[in-house]
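Here the complex is missing a single protein chain, while all its other protein chains stay put.
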Amino acid sequence: MTAEHADIRSIKGRRSFGQNVWRTLKSAPPTAIFGMAVIAFYLFCALFAPWIAPYGESEIVGKAYQTSSAQHWFGTDQIGRDTVSRVLYGARNTIGIALLTVLISFSIGGVLGIYAAVTRGWLDLVLSRIVDVLMSIPVLIFALMLLAMAGKSVWNLIFILALLDSTRVFRLARNTALSVAVQDFVEAARLRGEGMRWVVLREIVPNILPPLIAEFGLRFCFVFLTISALSFLGVGIQPPTADWGSMVAESKTLITFGRPQPLIPAAAIALLTISVNFVVDWFLHKTSGLRDEK
Amino acid sequence: MHPVLRTVLQRLGLGLLTLLAVSVIIFSSLELLPGGFAEAILGQGATPETVAAFNKSLGLDRPPVTRYFEWLWGASQFDFGRSFAGAGGWREENVREVSTIIGPRLYNTFFLAAVTAVIAVPLALVLGLLCALYRNSWFDRIANATTLTTIASPEFFVAYILVFFLAVKLRWFPPLSTVSATTPFLEHLYKAMLPALTLTMVIVAHMMRMTRASIISLLSSPYIEMAKLKGLEPRKVIVKHALPNAWAPIATVIAFNLAYLVVGVVVVEVVFTYPGIGQLMVDSVSSRDMPVAQACALIFAATYILLNLLADIVAIVTNPRLLHPR
Partner (left out) sequence: MTEFESRLQLASKAVSQGKLSRRDFMSFAIAGGMTIVGAQLAFTKAARAQAKPGGHFRAGLGHGNTTDTFDPATFAHGLNFGWGRSLTGATLTRVDSKNNVTPYLAESFEPSDGAKKWVFKLRKGVTFHNGKALTSDDVVGTINYHNGPDSKSAGKAYLGGVASVKADGPETVVFELKGADADFPYAFAQYQFPILSITDGKPDVSGLGAGPYVLDGFEPGVRAHFKRNPNAFAPGNFDEVTQLTILDPAARTNAYLSGEVDYIDRVDLKTIDLLKNAPDTAIYDVSGFQHYTAPMLTDLAPFDKLEVRQALKWAINRQELVDKVLFGYGKPGNDTPVAPTLKFATNPEPAHTYDPEKAKSILKKAGLEGLKVDLSAADAAFAGSVDAALLMAEHAKAAGIEINVIREPNDGYWDNVWLKKAWCHCYWGGRPTADTMMTVSLAESASWNDTHWKNARFNELLPLARGETDETKRATMYAEMQQLIHDDGGQMVLMFANFVGAMSTKLGHGDFNSDNDFDGGYMYDRWWFV
């Protein structure tokens, strides 16, 4: 028994980490490769926006609402800023804000959720009730009220959205962790005398990671949508910060006339969402152990 | 006690506590927000004297705790009080009971939610089943990408695109959904069509993906393998064997989306000027009309609680181990 284990480990050990990654990537379906390529491209734009963008984020470079031309591929916006530059900077702001929001919400919701599931008792009870209450208030309206109270800075927006989102993360983390925590191998680890830390990090977290990561992908995309809905209601990201959700909201009337400007940031959001979900699907597929018969 | 009954009672009890907590949160938020009803109504015209006069006539000069318990006492007897709007005047006919303000709008909201659900839920289930059946085919991928695109586009964006094509260009549907209490049923249906289609596009993806995922995750279970080995065709395996066991997660996500149709559609209401309850709540929060905001919040919370309860009941009923515990 032990010999077999050692055997498997030593075989794995022959491949370096890089080789493993490469092997996995090679086996990825075309959708996942497409998704990863798009995400890489977005990250590149986000990181290097100041160098790629032909103009500054809020630099006024021409007349308002020009149509596309050689200088301004996608035209200019309502006060004469270059749309291409806005979209590129938008990648940076949108992805940055969404990523930060989701990271915060997962740190709060994930940690508390797992902790509640492992310890149970009164803390679990109290947290679960609080989450029930917060979740039964509509997100958009709650966000509107909190933003009106705290002021509409980007940081407030991030924290408020993260807080509201963390309720959903908490619920997911708690429920999945709970279902793992009652399983035999966790019980065995406990009986073996392993500490709480060890049990959580070695037994529970690896087993609940797949659903959490799937949720991470979805939440990440929902943050843009919430921000754009808030912008629509007038309280999203404040100008002159470029962000795709707000850019769609700002140019919405153009759709009425069949003009394409609002399509650009909307398509940017849609493409990213699809890509993230393609990658997440693949990841889930890999971890679920289901082998599709061909 | 029967487990279903026990769950229902337990949840309803907790639900009441949740409602109480929600009302405290909404009330204290409105208190903490800058400005009050008088300032919101008077705008730039809010001089200290007019504000004081307004607050006095509404009883807002009394301490918040007193006002909260007064409201709570009324609400516990299903008297949600009167809207602040119009209460400043001299004549009774301008004072509106919260129930008369909310009633017709609540009907509109449920109407829209029902129409959308009738379209979206079967569509999502069928698409989800087909995708699971023909997983990783082109049909699966295209359905997936299309629904992801609609879910990834801001609601108002989907709405404006639909308006552009179906209302402005083709003129099949009206761009405004201004219905009233006297609108006949069929006209109401016709006018609610564009918002319903918009919402359908927004929620189908979520339900469809969950249906597909929960069925696929069951496909590796031994009993499905068994059914396959028996030589059943894939369609029968999925519909007869996988689906009944996949109901619990599907019901949860359907409940979540139905709740969304009631509580989260303020943007669609604004775009189509559909007189629903979401717009009412946003309005009442921004004008600090506490009785109306409270009533809306309670309706939202109750909807959420009840739909989740329903999903749990479905989960229990479809799972024999939960239905007949040892």
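Going by the order they are written in, the chains are A and B; count residues from 1 in each one.
Please note the rule applied: a contact is a pair of C-beta atoms (placed from the backbone, for glycine too) under 8 Å apart; a residue touches a chain by one contact, two chains touch by 3 or more.
Here the structure is a predicted model, which means the values were calculated and not measured.
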In the full complex, which of B:176, B:189, B:232 or B:248 touches the chain missing from this view? B:176
So which bits of chain B touch the chain we can't see? 33-35, 38-39, 41-48, 50, 53-54, 56-57, 83-86, 88-91, 93-94, 101, 104, 156, 160, 163-164, 167-168, 171, 174-176, 178, 180, 270-273, 275, 279-280, 283-284, 286-287, 289, 292
Which residues does chain A use to touch the chain missing from this display? 58, 60, 64-65, 78-80, 147-148, 151-153, 234-235, 238-240, 251-257, 259
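In this text, only the chains that are shown with their structure count from here on.
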Using the average of all C-alpha atoms in each chain as its centre, how far is it in Å between chain A and chain B? 24
Can you name the residues of chain A that touch chain B in the complex? 29, 31, 129, 132-133, 135-141, 144-146, 148-149, 221, 224-225, 228-229, 232-233, 245, 248-249, 252, 255-256, 258, 262, 266, 269-270, 272-274, 277, 281, 284, 288-292
Residues of chain B defined as touching chain A within the complex: 14, 17-18, 21-22, 25-26, 29-30, 32-34, 135-136, 141, 144-145, 148-149, 151-157, 160-161, 163-164, 168, 213, 216-217, 219-220, 263-264, 266-267, 270, 278, 281-282, 285-286, 297, 300-301, 304-305
